[in-house]
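Structure, as structure tokens:
All protein chains but one are shown in place.
Going by the order they are written in, the chains are A, B, C, D and E; count residues from 1 in each one.
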Amino acid sequence: MTQETPQVELRTSPHLQRPIRTDAIMRNVVYALIPVAAFSIYAFGLSALLLIATSTASCLLTEFLVRRLSKVENTAGDWSAVVTGILFALTLPPGLPLWIAAVGGVICIVLGKLLFGGLGYNPFNPALVGRAFLQAAFTVPMTRWAAAFAPGRFVQAIPSTLALPFMQAPEFDAWSGATPLAMWKFQQTATDMKDVMSAFMGTIEGSAGETSALVILICGAYLAVRKMMDWRIPAGMLGSVFVFSGVFYLINNANPNPLFMLCSGGLMLGAVFMATDMVTSPTTPVGVWIFGVLTGFLTVLIRLYGALPEGVMYAILLGNALTPIINALTQPKIYGAKKAKAKVEQTQ
Amino acid sequence: MGTATLKKTFSHGIHPPEHKAATVESAITPLPFPPGLVIPLSQHTGAPARPIVEPKQEVARGDKIAEAGGFVSVPMHAPAKSTVAKIGLALTPSGAMTPAIFLKVDLESEQEPPPEADSAASNALTPEELVAAVQETGMVGLGGAAFPTHVKMLVPKGKRVDTVVVNGCECEPYLTTDHRVMLEASEDLFTGVRIALRATQAGCAIIGIETNKPDAIKALAKAAESDSRIRVAPVKTKYPQGAEKMLIKALLKREVPSGGLPIDVNAAVFNVATLAQLGRLLPRKQGLIERVVTVTGPGVERPGNYLVPLGTPVQFLLDHAGMKDTARQVILGGPMMGVAIASLEIPVTKGVSGILVLTDKELAQRPTKVYPCIRCGQCIQACPMFLNPSRLGLLSRKEQYAVMEERYHLNDCFECGCCAYVCPSNIPLVQYMRIAKAVNRERKTAK
Amino acid sequence: MNAEAKAVPAGHIEAPSSLRMIATLGLVAMSSGFLIVSVYQLTKERIAHNERRALEKAIFEVLPDAVDRASFAVEENGFRRLEADEPFVETVYAGYGDNGALVGVAIEAKGQGYQDVIRVLYGYSPSKQCLTGMKVLQCTDTPGLGDRIREPEFRANFEGLDVRLTEDGARLLHEIETVKGGGKAKAGSTDGVSQATPDWRIDGVSGATISSRAVGDMVNASAQRMLPLIVAHLDQLKAKT
Amino acid sequence: MDPVALFTAGGLMLGLGLILSSVLAAANKKLHVFEDPRIDQVEEMLPGANCGACGEAGCRAFAEALVAGRVSPAQCPANEPQNIEAIAHLLGIDAGAQHKRVARLACAGGNNVAASSATYRGVATCRAATLIGGGGKSCAWGCLGFGDCMAVCPFDAIVMNRNALPIVDEDKCTACGACVDACPKNLFSLHPVDHRLWVACKNELRGAEVRRACAVACIGCGLCAKDAAEGLIAIENSLARIDYDKNELASLEAIQRCPTGAIVWLDKEKGPILGEKAIGALAERKAG
Amino acid sequence: MAEKNLPESLDTFVKGLWRENPVFVMLLGMCPVLAVSNTVKNCIAMGLCASFVLIMSSTLVSLFRKHIPKQVRIATFIIIIATFVTIVDYVLKAISKELSDALGAFVPLIVVNCIILGRAEAYASKHNVVKSFIDAVGMGVGFTFALLCLGVVRETLGMGTIWGIPVFGANFERWSILVTAPGGFFTLGAWLLVFSWVRERGRTKAKGGAA
Partner (left out) sequence: MNPDSFAFIFLQACLINNFVLSMFLGICPFLGVSGKFQTASRMGLAVIFVMLVSSTCAFWINELLEMLDAEYLRLICYIAVIASAVQLVEMFIKKFSPALFKALGIFLPLITTNCAILGLALFQTQRAYNFVQCLAFALGAGVGFTIALVIMAGLREELDLADVPSVVKGAALTLVLAGILSLAFMGFAGIGT
């Protein structure tokens, strides 16, 4: 007895809605990442381009195929896999064999995301899960850094890029470089303002995307202004790195100076694009600050006192792990809360 | 007293587009009588009214046709000269069938004019008598909740009201009834405010008006100069500024305790339309038989503010205002808190402040695809009650309703819709809250 | 039927006498004691033999010319001959050649690696004033990475490593240094490959810089302390006493 | 073998054993909390579904209640008969009589016969839909068909049929009542299986008003009451109501002249049987 | 349902291997499974050691089950188990130092392996000697099987070898994560996933077949 005339619709209030959808947010993150990726390609040439393309394709394809095979609604179109793919590529050393990047893409999406139910439910940042996995699985290729701005980078890929699947890549002495942080850690080179400037402008070695602090900051600002990113997290994280490394620098000035700490390594990329992944960071206003400060502190701790030169990835992953607890302990005090009661609730 | 200069407000909240231009200039115009009226016996919060008429009985305009079913209840009056057709079940916006009096309107004969005001008599009443008189008018809150006004005016023993807050915010987009009332019935409004002051024995009254109604602020501020107890306070234009808890916070810097009432912070809140109606009805010993309704939205051809006899079916009202073919959704109330109705047979009741008609176009702009919560925290930063809608939504999805209540203050949510408004993932958060509340309520009564 | 069913709980409620508990447990414990001690006695010889063999194998590996060895406990000023190896006593092992002459000393060094403590044994030839070899005894660093300090390429670094002492014999002339993979050839000797050129540098393992540096550092620290002691008390070791 | 070692080992272990057992024995006396061992035994004989159909908070609680003698074994509807016997045997009590009860749905308005007045969009559960204008079905009492009852049934006894109406499998249903609680329209109730005469409608409106909403609704015409045994059926609120105290008088006669098919005979094998008149009316409707 | 027709003793045995596999189904004794499964050789050694202890203690417990008072039950079981573990530890050390070094502390830790105590508690103390023995053998084999499942994956991918013999050629890029701690967790997680997927498919198939 269905009526021919179109029926009225019943929906729940509110009947007005802000017109920004989740896929649009993800798409805008992709836009914001394009300049970062472009700079990376400019610095490392063909290898970086291939790396980004491979990893993005791998992430997207994995998401699509797994969803298809498990016969649930396909979510490959929500752009989040693209974000993961690009960010993942930007954390990898240029010159990494492409097959490893492709494997990493699968790990990101499956281990980092789909096992937990997909977008929104993953407790850890998928791109970083992928990177941490690769770091532990293929440590040698993952810690081999290519020199930036090598001549001929646009016509020729770094040879190791094209290693056969599952096979070791050849050494690439001719192309090799070292990150400023590793230089400091393993060669005890001092760091001065010149290094700070080059790290800020991006004329240094490192992961594909950890090169120009300036470009990353500008792109981050775009997202923050459009309210698609929580500015408090990078602010907290960078601020905390600055303060803690400043303290250590004052105690012993063999430690790198705080500005160098800010601009070097993956900190900028991590603080602006990865710690801010809303899925894996706290939601409460206080929690967001705690998260920023905590990840910043861990970064400094690992960089200065750990075995590894760089700690951003581990710091963010540890922050992710603590996020549920931070959230639980920082539930906002509600309007009209009775004071004593609020305390009891918060400890739950 | 003049207006304060600082814009007062509360924390969090949202800024939806206002959409008020279509009706803000349209003066209140009376609607003709429909052939049939439906008077549900329960159009207010509290016990239903008890009918005191029989089928086939003839009633005059303004006659009492149902008496209050208790203290938290109000009587009903006939909005027109008519015959009682039957006492049966009628559909309510909630979808349930409730008892109602069906009236067949006598369209032929002249409707009696309202009686003359007798201010002197009403001014002589004691607070207790005043409360009883208010109840007799059948007044309920016209701001939306339809809570019997006399109950709020009766100050319980041991409590005290120092300030009467008059709610002229009208923060809901699209709606302009309160705005028009403030402009067109300021005399009645001030009479009403004085009644409220007398009944509650409060020392002063503050009329809170959002800054997007400068003409109303100006007009009322001028009128308020004559009475030192009454002043006008502009408040920031922000949704849900009109929610009483938010308004109290903005004007008095007090927070109504969780689970408490305005009276717990020595305040009483009344909507401007409520007090304007009261100021008009009480001196005349008249009952509430009509109200101002904003009929608006892209699906309406002649949007405007209509004075509508209570019980008029929405269909009749929309026929009068002209409903477009593309209309697809009819909402009683504003877009943020209003309820979509399934049938146009539903009558306009005391709590309906607006009818919003949306078309295919608006619905198409709101796709139904729901993404998972990405924990962006937008909702947390929007919720004026400082709840955690993200968590509440996730819990509700997994049917952990008890946890929502025990740990996440479910019952403090007043369903303003800010969270769902900002949610990029299109999660029906308000609906999730309602489901949880409904289930919890059911479980409690089952116990 | 019913009576029987009711009897079930009754039986459970009654607590067993404490005496029975004590007796049972005591008996079981005693039998187990006998059993264990028997097995221990039976396997003791064999286990000691295995351990000795493993140790000797390691010693002879780092002291390629040795065929016999003797253990000495390290003391304040000199060494004390140990007839049997004692646990938890700092020990060096003197190695003797075919003719019974001292060919070198094997010394254990340990230090923090990437994950956990690394223990190595290295051989020192007092006559040649160089190291003769290194063997990793314990290393839980990442298999495939840190583990590569076990590989011959890395161990080759220690064969012939220059550990001359200063004139006064108080410390090493050159500190043992670990340089980044391939750095040795460039930075060290002029011709880069010659084994004959004395070198005090160790090539780090690429990708396991930390573990390899840790080995270098611990050998350095140990050599700084032990070699002067050995040189000073060489007679004791030579005399096997 | 070294006798000294042998002696040391034996002695040490004996001492150890003695000390331990003495401490444990003492602690056992001082600190023991008694718990009836039968609780565990009984629990093992329960199905472990923790469905709550017995009225206790889960199987463990039911076991405790059984041992305490507060309930009888047959009150667990989900248990196998032999287990019920076994529990009764263990506890030395009577198994208690068990009447097979099942859940019955008071609505027949599938989406082929019942009209809808609005399209609902939102969370796809009956509970959610009810809260928004009643869910958009023309009949305010009718089943919404999103299957909350199916989802909640712990025994998979409910399936939704082609017309989005829940069908209860009498064999699988244990009368746990989960569906009764879940249905926001309160359409389910628990009945002994032998209540076979059934009014599958709750609409309290009358005549044409009802027919607009649903073709199989009870219109309150009273024909069934006339045809049935004296006093078995009464009309209340425009609905036929069966007095199950007189259930033994029920027969297929009552349903024959029902013009809509709102009153049915729920046959064990064949499922709901409609009266002749209703079958005709429905066929006509389909054709027209 | 072929299993139904098996004689009871065989069923008791098969149950430990598959239906009630201590590791994959009961999730017991995970520590050694994760810790020593990085090479196939270790897996087999560990499997044998644990099985020996399991069989001996189950048999013994079952033998004396009527004589052990409830209150000292656990203490007694533990002493029995610890005895056999100590024996295994010494015997293993006597056989091969390399192997006992590779298994490290996990041989003595067999004492607290939840499977062994669990079986003593849940099975041996309630059943006769023959049944307990068969159950213990089944559980032991099941445990070894689970170890091998992990060991094969971890050794081949993580080291490129099986039983120390290279399988992928010299140039293989090893997935060294698999022989480290996270790799252990991931591999076991992956196996559990595979098993639950198989089980789920079996269930839906059974349902589909019945309908």
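One rule holds in what follows: contacts are C-beta pairs under 8 Å (C-beta built on N, C-alpha and C of every residue); 3 or more make two chains touch, one makes a residue touch a chain.
For clarity, every value in this text was computed on a predicted model and none was experimentally measured.
Visitor: Quick one: jot down which shown chains the absent chain touches.
Guide: Within the full complex, the chain left out of view touches A, B, C, D, E.
Visitor: Hey, which of C:Val37, C:Leu165 or C:Ile202 is the one touching the hidden chain?
Guide: Once the missing chain is taken into account, the touching residue is C:Val37.
Visitor: Decide which residue listed in E:Gly16, E:Gly47, E:Pro69 or E:Gly184 touches the omitted chain of the complex.
Guide: E:Gly184
Visitor: Out of A:Leu217, A:Val286 or A:Leu308, which residue would touch the omitted chain in the full complex?
Guide: Checking each option in A:Leu217, A:Val286 or A:Leu308, the one touching the absent chain turns out to be A:Leu308.
Visitor: For chain E, which residues lie in contact with the unshown chain of the complex?
Guide: Residues in contact with the chain left out: 27-32, 34-35, 74-75, 78-79, 82-83, 85-86, 89-90, 105, 108-109, 111-114, 117, 181-186, 188-190, 192-193, 196-197, 200.
Visitor: Going by the touch rule given at the top, which residues of chain B touch the chain that is not shown?
Guide: 372, 394-395, 397-398, 400
Visitor: So that we can see where the missing chain sits, which residues of chain A does it touch?
Guide: Where chain A meets the chain not shown: residues 70, 111-112, 114-118, 120-121, 123-124, 129, 132-133, 135-136, 298, 301-302, 305-308, 311, 313-315, 317-318, 320-325, 328.
As a working rule, only the chains that are shown with their structure count from here on.
Visitor: Just how many steps, at minimum, does a route from chain C to chain E need if it may pass only between touching chains?
Guide: 1
Visitor: Just how many steps, at minimum, does a route from chain B to chain E need if it may pass only between touching chains?
Guide: Minimum step count, chain B to chain E: 2.
Visitor: Going by average Cα coordinates, which chain is farthest removed from chain E?
Guide: B
Visitor: Grab the C-alpha centre of each chain and report whichever is closest to the global C-alpha centre.
Guide: Answer for the innermost chain: A.
Visitor: Considering A-D alongside A-B, which chain pair is linked by more C-beta pairs in contact?
Guide: It is A-B, judged by the count of C-beta pairs in contact.
Visitor: Starting from the mean Cα coordinates of chain A and chain C, work out the distance between those two points in Å.
Guide: Chain A and chain C have C-alpha centres separated by 43 Å.
Visitor: Where in chain B do residues touch two or more other chains at once?
Guide: 339-342, 428, 431, 434
Visitor: Going through chain A residue by residue, note those that touch at least 2 other chains and give them in order.
Guide: In chain A, residues 8-12, 136, 139 touch at least two other chains, as defined above.
Visitor: For the complex, give me every residue of chain C touching chain E.
Guide: Its residues touching chain E are 15-16, 20-21, 24-25, 28-29, 32, 35-36, 39-40, 43, 46-47, 50-51, 53-54, 142-145.
Visitor: Along chain C, where are the residues that touch chain A in the complex?
Guide: Listed in rising order, the residues are 114, 142, 144-145, 180, 206-207, 209-210.
Visitor: Of all residues in chain A, which touch chain E in the complex?
Guide: Listed in rising order, the residues are 97, 100, 111, 133, 136-139, 141, 163, 166-169.
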